[in-house]
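With one protein chain withheld, the remaining protein chains of the complex are depicted in position.
Each chain gets a letter, A, B and C, in the order it is written, and its residues are counted from 1.
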Amino acid sequence: MFSFVARRILATVPVLLIVAVLVFLLLRLTPGDPAAIMAGDAASTEQIARIRAGLGLDRPIVVQFGIWFGNLLQGDLGESFYYKAKVTALIGQRLEPTLSLAALTISIAVLLAVPLGVIAAWRFGGWLDRALMAFSVLGFSVPVFVLAYILIWLVSLQLGWLPVQGYQRLADGAGPWLYHLALPSITLSVLYIALIARVTRASVMDALGEDYIRTARAKGLPELRVLVRHGLANAAVPIVTVIGIGVALLIGGVVVTESVYAIPGLGRLTVDAVLARDFPTVQGLILFFSFVYVLVNLLVDLSYVFLDPRIRY
Amino acid sequence: MLDRVFRNLSVRIGASVIALMVLVAIAAPWLGTVDPSLFDAGSRDLLPGKVGEITTLEGETLKHTFLMGSDSFGRDIYSRVIYGTRVSLAVGIATALLALAAGIVCGLGAGYLRWLDGILMRFMDGVMAIPAILIAIALVALWRGSIVTVVVAIAIPEIPRVTRLVRSLVLTIREEPYVEAAIALGTPTRKILFGHILPNCVAPLLVQGTFTCAFAILVEAILSFLGVGLPPDIPTWGNIMAEGRAQFVSYPHNVFFPGIFLAVTVLAVNILGDGLRDTLDPKMAKRV
Amino acid sequence: MKRRFLAAILLVLAAGGAASFAAAQEKVLRIVPHSNLAILDPIWTTAYMSRNHGYMIYDTLFGTDEKNQIKPQMVETWTESPDHRLWTFKLRKGLEFHDGKPVAGEDVIASLQRWGKRDAMGSALMTFVERMDSPTPDSFRIFLREACGFVLEALGKPSSNVPFIMPKRVADTDAFKQIEDYTGSGPYIFKKDEFKPGDKAVYVKNPKYVPRKEPPSGTAGGKNVYVDRVEWNLALRDGQAQVNALQKGEVDIIEALPFDFFESVKKDPNIQLPKYATVNLQYMARFNHLNKPFDNVKVRQAVLAAFNQVPFLQAQVGVKELYNTCASMFTCGTPYGSPYGSDIQSKSNMKKAQELLKASGYDGTPIVLMKPTDLAAIQKLPDVGAQLLRQAGFKVDLQAMDWQTLVGRRAKKDPIDKGGWHMFMTAWQGHDIWNPIANPTMDTRGVDSGWFGWAKDDKLLELRAKFMRATDDAAKKKLANEIQARAFEIGTHVPLGEYSQPMAARKNISGFFITNGNIYWNLKKN
Partner (left out) sequence: MNALDVDGLTIGLPSGADRTEAVRRVSFSVARSEILCLVGESGSGKSVIAQGIMGLLPKTLPLNGGSIRLNGEELVGMSEAGYRLRRARRMSMVFQEPMTALNPVMTCGEQIDEVLRFHSDLSLNQRKTRTLDIVREVALPEPERIVASYPHQLSGGQRQRIMIAMALVLEPALLIADEPTTALDVTTQAQILKLILELQKRHGTGVLFITHDFGVVAEIAHRVAVLRVGELVELGARDEVLKAPRHEYTKMLIASVPTLKPHGRAVPPGAPVVLETRGLAKTYAAHRWFGPSRKVRAAEDVNLELRRGQTLGIVGESGSGKSTVARCIVRLIDPSAGEIRIDGADIAGLGAAALRPLRRKVQIVFQDPFRSLNPRRTVGEAIIEGPLNYGLARAEALERARRLLELVRMEPSALARFPHQFSGGQRQRICIARALAMEPELLIADEAVSALDVSVQAQVLLLLEEIRTRLNLAMLFITHDLRVAAQVCDQVAVMSGGRVVEYGPAEEVFLRPRHEYTRALFDAAPGRGFAFGST
């Protein structure tokens, strides 16, 4: 087991390296000049040139990469051009909202999607299967901001149950924290319910086709026992994999929900940084996402050991 | 095999709705539409069904009933949604084809040539590690908002997913006896890849293609929402909604009609994908 | 197990409601600014957000009141020598920095020197200044090489970059490096530890601040503070979300209400739309004088004739009462705002523009018009511009890009095929352009002029130099008219009309006054 984990962590180094180089070049090639952006409307071209020199952007790309990579090795992601703050601090401030939203969303999604998927697989081809799948696919088909507006209009404005926007730190009490995250996580979970339900249905359907289900039924076990202890238990690996993908997506890619609900998360920070050509922040964030993505994959792979005894590392 | 596919209800529903949308796209100019980019500030924010006027490029104004109302520029939402069908479908289909093509080449390479496997898959992990939306935003900002840019921007994050699928298919199919028999018959590697292995990947790739197409149409809308999608003079459902979102509460028609078209199309493509997967290759879903 | 879980959820939700009530005891003003606050050094950048941040925590020597008159703020008394070459100023009592140290003359001198290196009007003033000194701790003097007619206008200028007064140790920071210490002497203290970029900025009342007696007007008058704490919500960017939050009472003030919500918000009983500005904002289209065909003045004249202001205002603003056409380049309602010399635009029509274009020998090269896709305030102007240009006979290449790309690209002087451009559109606050010296479009030093577009005209430069030295108002007004007439003649840019940016607030907020900017003192929350 230990050698596997060590090997996987070593294997992440090339991936992160590739990501670092990819992002560095991608940003340098993007039009738009951070110095001009920051200098504001009335700055003259000379002033912009002075600022660019101050940021070290006038040096050749390879030198810039060398400096940035040198600092990276000492764990310093550098300082944001735009916010005059350490990138690590920026990420730290935004971590809690993003993780809270991700955790709440994925739990709602899993609690609803897995039973949905199992029932759909059990009644494969029947009207119930078709109905459940059509509903879950609906989650895929509506852009999240449209859904968000409808929910805000209905739940917050008309019914007044939940707030329209904003995020309350957990430290200021679990009540307001959950009170503010309820609507955003419900909006977001619709997409992930569709993602997870579809894979659950397919893998449980696969499992129900195996011989050991026939054995279980031949043993006269109640149908629910057959479905869960024999069907779902054997379908766990692909389900956990898709949940892993969901978590990774939730950390990095929920900028739309964060914008509509004004949640100061990593997604919004990244988009603002990309739009403001804040190179150090974008690089730091994307490295962070890649590390999280690789970490989630590792945890998912390790979880396989508990889900399927045949898998040994 | 084809008849079995078309007997599936989901496939029939999905395919017929998409066919309808393609028809709408082709017949756009003859469906009582006007030039989607023409506007007249006078007929701003008209509710559906109202009558207003449009000034053409030559300057003469003509009476026009706005079936689906007008947006904040005074442009006819009905025309923009109909013409939007063209671009949104084009974005969806082009992205799917591009992602499939690149994915197939990389997937076959990684699956069949051991030495290439390690490097390529690490690279793909790298690309997959970066959230798709961010790659799309950076690329669109990189080259200016044109259809080609948006398609490439959405396709690139999808390529690793297709590559992984093709690679896993190649690894299983190359163990099949008929491939070993071909090797024994002295068939060159190229012919084995494209003659034996690829034809047997068609079913799962078709299914993956439909999911990518649905996803692409959605991402285009999200890009427009973030202000980095296609420019408004190229109407797509995404940017009509993104522009209309400002007055969602007072003039919901800006978002409602394109939203319906988008949801129906993406739903149809997804249902088609589910139907194809259930009939062609039930095992495939686990790999997606 | 299920029941216990549900009970827990309900309990937590109830607690949520209660918690938000507790915070109300302490008077907190929750404001949604028009954009994200990134740079905290109002001298280092001209961005409006940094300027507004400056007004919260710094104080100024002079201010501009609602009638655009320069009024003293930190200064008690001041004298100008008969030969207009020596100005002496005496600071009023009780001026203290947040760290407790009193404000001294040398702080003022250091602040003015740093400001002089970055601000256009500041550097113009510095060309006149020989030296400055501080004979006593509460006074300072400015020695000039020759008479200068805009000393007070410069020291009291209301918009970017504002000559805020900072402690000497902070003002000594290099003008091209951002300051990191935010000690000021203004009515609020900046809570650096609670500042979370992109999320929120927090200011608390400065208990030791001694406001002036006069009533507040513009950036002049008494800066009284009636709330304990002000929170800027930087995360709430989406227009619809801002309006929803205001209607639900989760925020108190929206600094810049998008035009599209004006009608629906007006009908809302518990929301008010306070009048806070007499000076409007002005749209303009800027030519790039370096690239063909806009290097030919006749072609620029044709564009001036084609750009009737009404379609731009209808499309971008749309609400009748919020916009008005204005022939002046210096903003109507300001001392120099007159239609003098504007006939080429105000008295023309499309047919005239088509004739002018044919006469100009325009060879059909497509006009690269840059359009921002993510800045709601101005993103509709280019579409209108493109349509009018096409009607006039131009070929137009409307290129859409995000604002940051546009800002980066407009700084480039390259030809079209190497990423150059022909025209872009933007908006200015009245205070940035009402004074010919501050107005960037009037800087016609060609390639090395201070603003993109690089117009070239020596005659205009002469007029401006004369204006700088003019001391009496009548002469200044005449010179201003001549400057404007010349600007229209050579077509530095095209004014596209004016609009007032509505602000929305809850009904329980009072104390609004004419600020002609984003100023947050004197407000009460009951």
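In the analysis below, a residue touches a chain if its C-beta (ideal position, glycine included) is under 8 Å from a C-beta of that chain, and two chains touch if they have at least 3 such contacts.
Predicted, not measured: the structure shown is a model, and the values here were computed from it.
Colleague: Which displayed chains does the hidden chain touch?
Modeller: It touches the following shown chains in the full complex: A, B.
Colleague: Among the options A:P60, A:G75 or A:P222, which residue touches the chain absent from this view?
Modeller: For the chain that is not drawn, the touching residue is A:P222.
Colleague: If I consider the whole complex, including the chain that's not displayed, which of A:R52, A:R94, A:H180 or A:H230 touches that chain?
Modeller: Looking across A:R52, A:R94, A:H180 or A:H230, the contact with the absent chain belongs to A:H230.
Colleague: Need a quick check: the contact residues on chain B for the chain that isn't drawn.
Modeller: For chain B, the residues touching the absent chain are 176-178, 180-188, 195-196, 199-200, 202.
Colleague: Using the document's contact rule, name the residues of chain A that touch the chain not shown here.
Modeller: Contact residues on chain A toward the absent chain are 3, 6-7, 210-212, 214-222, 225, 229-230, 233-234, 236, 307-310.
Rule of thumb we're sticking to: only the chains that are shown with their structure count from here on.
Colleague: Specify the chain most distant from chain B by Cα centroid.
Modeller: C
Colleague: Could you work out how far the Cα centre of chain B sits from that of chain C, in whole Å?
Modeller: Their C-alpha centroids are separated by 43 Å.
Colleague: How big is the gap, in whole Å, between where the Cα atoms of chain A centre and where those of chain B centre?
Modeller: A distance of 22 Å separates the two centres.
Colleague: On chain A, where are the residues touching two or more other chains?
Modeller: If we look for residues of chain A contacting two or more partner chains, we find 30-32, 149, 157, 259, 275.
Colleague: Quick check on chain C: which residues sit in contact with 2+ other chains?
Modeller: 238, 240, 244, 374, 401-402, 404-405
Colleague: So in the complex, which bits of chain C are touching chain B?
Modeller: 238-240, 243-244, 258, 260-261, 263-264, 310-311, 314-315, 318, 350, 371, 373-374, 376, 380, 383-384, 387, 390-391, 398-402, 404-405
Colleague: Across the complex, what residues on chain B touch chain C?
Modeller: Contacts found on chain B: 37, 39, 41-42, 44-45, 57, 59, 72-74, 141, 144-145, 226-233, 245-250.
Colleague: Using the touch definition from the top, list the residues of chain A that touch chain C in their complex.
Modeller: Its residues touching chain C are 30-33, 36-48, 50-51, 54, 80, 82-85, 90, 93-94, 149, 152, 156-157, 160, 163-168, 172-180, 182, 259-264, 268-269, 272, 275-277.
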